[in-house]
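Removed: one protein chain of the complex. Kept in place: all other protein chains.
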Amino acid sequence: MTLAQAAHGFLSPTGVEIAFLLVGLVTFGAAIITVTTKQLVHAALWLVVALGGLAVEYLLLTAEFIAWVQVLIYVGSVVVLLLFGLMLTRAPIGRSPDADSGNRWAALVVALAAAAALVWVVVDAFRTTWIDLDGPAAGSTEATGASLFQNWVLPFEALSVLLLAALVGAIVLSRKAKAESSSPPVNSRASTGSSPSVPDSRNHTIGRNGPVAGTESAKGTKSARETDSTEQEGAR
Amino acid sequence: MHLAYPAVLSALLFCTGLYGVLARRNAILVLMSVELMLNAVNLNLVAFDVWLSRAAEETLHSGQALTLFTIAIAAAEIGIGLAIVLAVHRNRGTADIDKLRDTAEGHDPDTSDDDARTAEQAAESGRTGKAEATA
């Protein structure tokens, strides 16, 4: 690798590098638009571009399995979920003037400082390091699978438990606590069976609107179930 | 390929996400920005894994394995996060992060009034929400 240092200058980029640079610019631009646009739905769509760009970058780094997983899960499910969330929170279509909070100047300063610091450190540390992309792909499905199921089985299984916990948690969070007023004996058992939910305390203040909240909760639960099933597929 | 390219891109994406987390008002936009930050880290992991799988004799492909785990965890996180945002939205009628100030020092005498008002708004929005849903 030390011999290669002299051979590879920044002024004579290879083809892969050029491709990486261009896709990186697109990704970075899409990301910036995502965090700055005033149209909420557009932000989600620009996020698709950014995530897709990243998938291409993975491919360029010869990590094909990760690239496909990226496309499947992020572009396929996460963004869909986010779009659902936007709709469920009744995000306005079109420009919303208050998409950014009053905090944005402080945020900008912090972000620029962090970017400057990180880029400086990273460039300072790795400006001569060379990745040799020739030879067999480092991130082929075969290599990744072998590694995953030889060395990483235990964390993998632990992760499945985590996913299960997240699934249960999402259901519990998004289902509305049944109002105690509706039918006490059966429902109270049911509600004690499930863990107490966050909206519980809030229900009392709007108790007089009980029935309305109840129907709303049914809808919320349904959407959460969809969410979870999608997510499960994505994880697989 | 120079390692600096993916590393710098990853740093820039990370800071972009950082800006989004700090500056966005809508909770779902904040979640998107969190995804950006996670992806920046993933890119870093993959790039270094590729570099090390060539540089070192025997690796466990830990970078790639960790990337997979991160992606799975990110998926779980987005599920839970959205559930929370939806719950907040249902109760408060808003998903704006800077309206969730219950932990503020109580120099604001009308905080409780605010709460009551937002609760009523929540009820109202619930009603309209139902109307939309049925429509």
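Going by the order they are written in, the chains are A and B; count residues from 1 in each one.
We adopt the following convention: a residue touches a chain if its C-beta (ideal position, glycine included) is under 8 Å from a C-beta of that chain, and two chains touch if they have at least 3 such contacts.
Here, contacts and distances are computed from a predicted model.
UniProt records the chain missing from this view under the protein name "NADH dehydrogenase", selected from "Ribose transport system permease protein", "ABC transporter", "Glutamyl-tRNA(Gln) amidotransferase subunit A" or "NADH dehydrogenase".
Touch with the chain that is not drawn comes from one residue among A:45, A:71, A:110 or A:159, which is A:110. Residues touching the missing chain, restricted to subunit A, are 101, 103, 106-107, 109-110, 113-114, 117, 121 (touch as defined at the top). Residues of subunit B that touch the chain left out of the display are 18, 21-23, 97-98, 100-105, 107.
Keep in mind that, in the parts below, only the chains that are shown with their structure count from here on.
Each chain gets a centre from the mean of its Cα atoms; for subunit A and subunit B, those two points are 7 Å apart. Residue ranges of subunit B in contact with subunit A, taken from their complex: 1-9, 11-29, 31-33, 35-36, 39, 42-43, 46-47, 49-51, 53-55, 60-61, 64-65, 67-69, 71-80, 82-87, 89-92, 95-98, 115-116, 119-120, 122-123, 125-127, 129-130, 132-133. Residues 1, 8, 10, 14, 16-17, 20-21, 24, 27-28, 31-32, 34-35, 40, 43-44, 47, 50-51, 54, 57-58, 60-63, 65-66, 69-70, 73-74, 77-78, 81-82, 84-86, 88-91, 98-104, 106-108, 110-112, 114-115, 118-119, 122-123, 126-127, 129-133, 135, 138-139, 143-144, 147-148, 151-152, 155-156, 159, 162-163, 166-167, 169-171, 173-174, 176, 197-199, 202, 205-206, 209, 212-213, 215-217, 219-220, 223-224, 227-228, 231, 234-235 of subunit A touch subunit B in their complex.
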